[in-house]
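The complex appears here minus one protein chain, its other protein chains still in place.
Order of writing sets the chain letters: A, B and C. Residues in each chain are counted from 1.
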Amino acid sequence: MGPVVSAKQYVLTFAALLALTLSTVLIGFLDLGWGSMFVAVAIALAKATLIACFFMHALLERKLVKLVIAGAILWFLILVTLTVGDYLTRGWLGFGGK
Amino acid sequence: MSTVVKIPTAETPNYLTEERGILSWLLTTDHKRIGLLYLASVTFFFFIGGIFALLMRLELATPETDLVSPHTYNELFSMHGIIMVWFFLIPSIPNTLGNFLIPMMIGAKDLAYPKLNLASWYIYMFGGIVALYSMARGGVDTGWTFYTPFSTIYSNTYVVGAALGIFISGFASILTGLNFIATIHCMRAPGLTWFKLPLFVWSHYATSIIFVLATPILAVVLLMIAVERIFQVGIFSASLGGDPVLFQHMFWFYSHPAVYIMVLPGMAVISELVAAFSRKRIFGYTFVAYASVSIAVIGFLVWGHHMFVAGTSVYSAMYFSLLSYAVAVPSAIKVFNWTATLYKGSISWDTPMLYAIGFIGLFTIGGMTGLFLAALGVDVHVTDTYFVVAHFHYIMVGGTIMAFLGGMHYWWPKISGRMYPEGISKLSALTVFLGFNLTFFPQFVLGYLGMPRRYAAYPPEFQTLHVLSTAGATILGAGYLMPLIYFFWSWHYGPIAPPNPWRATGLEWRTPSPPPKHNFEVTPVVTQKAYDYDAMKEELGLV
Amino acid sequence: MNSLQLLPQTASTVATEWNWLFWMLVAVCFLVASGIAIVLVYWAFRYHRKSENELPPQIEGNIKIEATWSIIPFVIFLGMFGWGAHLYVRIEKPPVNAREIYVVAKQWMWKLQYQTGQREINTLHVPIGEPIRLVMTSQDVIHSFFIPAFRVKQDVLPDRYTTLWFEATKPGKYHLFCAEYCGTKHSGMIGWVYAMEPQDFQRWLEEGGSEGSLASTGEKLFHQFGCANCHHFDASGRCPLLTGLYGTEVHLIGGKTVVADETYIREKILHPRGQPIEGYLESVMPTFAGQVSEEQLLALVSFIKAIGPGAAALPRSSSGTSNVQFGQQKGIAGPGATSISGSRPKDR
Partner (left out) sequence: MSNPQQLMLREQYGTPEQQRESVTFGMWIFLATEVMFFGGLFMAFTVYRVLYPLGFDEGSKDMSIVLGSINTAVLITSSLTMALAIHSASMAKLKRASFLLLTTAFIGLVFLAIKFTEYYQHYEAHKAPGVWFESSSPHANAMELFYVFYFAMTGLHAIHMIIGITLVVIFAVRAYCGSFNSEYHTPLEALGLYWHFVDIVWVFLFAIFYISGLHT
């Protein structure tokens, strides 16, 4: 097994990650209200994607591995949506505790 | 099939005789030996949990608390639940029969990570010892559900110890699931494609998905309980504005799929038994295979049905109820397909088949009462009553344990190289079936009448039904003791078993009983589908 | 040995509908289960192995049959879901004109307070033919209020109000259970519900030594805790006007609105500075957490309700019915359906 990715690509990824970190901080100083958390998490998602694709070689992996990654993300989303769904719909009926 | 089956003689070493001495067991990486280590451990925990259950049933024979104090009673049902769920039911079939059989069924020498397999047994035992220790120190009285804020603020018992024991053994579950998934993906014999796999393997694959994706949530929520209790910071308690219902969400996100961890391996066994003892391919193999996976997946979407009166929103109750009905469909498909397999079969009444038929009947009742609990309006009355207790015992005891015992009888010749005694085993199957129904059917009526669960004392009008239940529990206990005794007997004195006593088709039957250390002398090449009796009729001598 | 009872009492409006749905489910499930059992046993005999070497015909499956027994159950399940959901909404959603009774649960007893001031422990007297709405909270762990004869159950949580309603139809004495495991004497946290003819109930109310209505107790507390020093009954006080507040929308800083319901009032007493109200950025109100018991809180809430819209004066009559309609509460709600974020002194 030879190297799958060139060293140059790693360095580029590294630079992109640093740039994104800097932009997270800078955008954080802007008052975006509710949006600021979304932007921060969105940039974090971009960074995570870079790490997964280029450091962890997820792009070059078998379909099976991609399925595992997709599954993990999907299951996390199931957990969050169905739970937060309860909290967001509480009170819709207009009387306490329902 | 190129494998030549040799009749085992004293000279041919098998996995039991290849190495000897206690260390050769404690340091083994052979999946078959680890399966037996698990078998001994889960049997031990089963009888501990069983003793707790029997004491509870004796206490409940009268309406007053006269045998044990209410506090002791609360500890009894808590420890019964903890031991039975995490130290018996969850590892029962996957870690014993699954461990023993999956590599053989797929024609592999071992699991993908044999050392990890051994490590998971040690982790499981360590967790079990921690849990038992905290019970010996004074027990735990939170129920197996650890609901906050009772578990984090108000209980004066060894909650952290018990939670730690479960937390540790959770890693054994994760590692087992990981091992099975990797094994089934990477270690199949040449030619063995997914749709040639036995349904046992499919079902265990589905189970492993749940192991791997649900157990971490249990680990993290128990960790949060421990942090809250030790540092007295409110994560789920109101002191900081936390919400106890969030704990319930996280707990059931694990614990509902955990129900499928318990019953899917039972279904795995039943598929094998029904095929072998009808000498037929399972009716609608593909449907049953997909049903296993869809149970595992949809099973993750229904946890909220444990919380319909817990103070969640009415809207979330709606979607959880609807999804709960959706998960009932694949279970129904399985029951129908097993039944249809009998049609025009060649049905033998050997003990494993008796257990299998018992399973189908009891699982049907258990599953159908689940429809009652999923119906929102009905659930309001019957939730947290004996109706729920009866319902999940029909699934777990009537389902999983029946399947476990059926599977143990079926594969006993392979495991031990000897046959079990047929007469007494039929008697025990019958005793278990009758004892089980007598124990748990009255509990449906109790719950319907409104008897809440986890009551040490109860109004006198419920006594008749409780007495029936206690009587049944005694019979059930005797039914479980019988196999324990005759399996020990058979291990030493049973008649020598041929490689394939049932004339079944699985790869595990095409190697000597007991199998050699690496399962097969020559790696098998698979050319036919599962349960293909037509293709194998010459080899099996069938006409 | 006591006599065997096989049918539960049916004594509320929803209980009758519940029975219909339950027995429908029993009928459907019994039919299908006995069908499976009969087929299973019949085939087990009919196709019993005749010779050791028998090879039966192999049947692969039949996609049409399998699809049929997948789709038909699914349709039946949808029907069960629909009926169950319909009944659930009926059980969960109280009528607006219900008589309110306040419940405080603690290990291991039920404390009940009537609007008219009567208090009871582990017993509840209710008139038949009138909807009753329970506003419930717990002082410690989670409990669950369960009356089997009425087919109603609702968990009672600490630090928040949950509600349960029923309308009794038959006079009688019924079990009251705690259905959520709550500790050592969980099985002792039981009591009785007495459903009475309205005139009997009225007589009972008059006999039960009331120290004045709950709202008037709340009024006394309102003065005792010094609330009246700032919250004047006209607009002259430094603090928000409470007259006419109940059930209306409150505008919070940040543009959100919440409805001033029971939970909101409770939270404001305990954590006044959590979500600042429009016009009162710097709240001067001290917290009352740790100083007011759950029962006193309910009395205060009852008082605020009594001076709500449409109430000219304190209702001193025996009628505890609230004519306040609960507004729709929109937006994001806390665990107790109202956002809370407060400064509470630590207990330690």
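By our rule, a contact is a pair of C-beta atoms (placed from the backbone, for glycine too) under 8 Å apart; a residue touches a chain by one contact, two chains touch by 3 or more.
Source: prediction; values computed, not measured.
Student: Given the contact definition stated above, which residue among B:I34, B:L111, B:I347 or B:V397 touches the chain not shown here?
Tutor: Of all options in B:I34, B:L111, B:I347 or B:V397, contact with the hidden chain holds for B:L111.
Student: Under the stated touch rule, tell me which residues of chain B contact the chain that is not displayed.
Tutor: Listed in rising order, the touching residues are 108-114, 174, 178-179, 181-183, 185-187, 212-217, 219-221, 223-224, 227, 231-235, 239-243, 246, 250, 253, 518, 523.
Student: For review purposes, identify every residue of chain A that touches the missing chain, sorted by number.
Tutor: 1-5, 7, 10-11, 13-14, 17-18, 21-22, 24-25, 28-32, 34, 36-37, 40-41, 43-44, 47-48, 51-52, 55-56, 61-62, 64-65, 68-69, 71-73, 75-76, 79-80, 83-84, 87-88
Quick note on the criterion: only the chains that are shown with their structure count from here on.
Student: Give me the two chains with the most inter-chain contact pairs.
Tutor: More C-beta pairs are in contact between B-C than between any other chains.
Student: Relative to the centroid of every protein C-alpha atom displayed, which chain's own C-alpha centroid is closest?
Tutor: Of all chains shown, the one whose C-alpha centroid lies nearest the global centroid is B.
Student: Distance between chain B and chain C based on Cα centroids, please, to the nearest Å.
Tutor: Those two chain centres are 36 Å apart.
Student: Among the residues of chain B, which ones contact at least 2 other chains?
Tutor: In chain B, the residues touching two or more other chains are 245-246, 311, 314.
Student: So which stretches of chain A touch two or more other chains?
Tutor: Within chain A, residues 87, 90-93, 97-98 contact more than one other chain.
Student: So in the complex, the part of chain C that touches chain B is made up of which residues?
Tutor: Result: residues 1-8, 14, 17-18, 21-22, 25, 29, 32-33, 36-37, 39-41, 43-44, 47-50, 53-63, 65-66, 69-70, 73-74, 77-78, 80-81, 83-93, 107, 140-142, 144, 146, 148-149, 151-155, 157-160, 162, 175, 177-188, 190, 334-335, 340-342, 344, 347 of chain C touch chain B.
Student: Spell out the part of chain B that touches chain A in their complex, as residue ranges.
Tutor: Its residues touching chain A are 185, 213, 217, 245-246, 249-250, 253, 300-301, 303-304, 311-316, 319-320.
Student: Spell out the residues on chain A that touch chain B in their complex, using ranges where they run on.
Tutor: Those residues of chain A that touch chain B are 64, 71-72, 75, 78-79, 82-83, 85-87, 89-93, 97-98.
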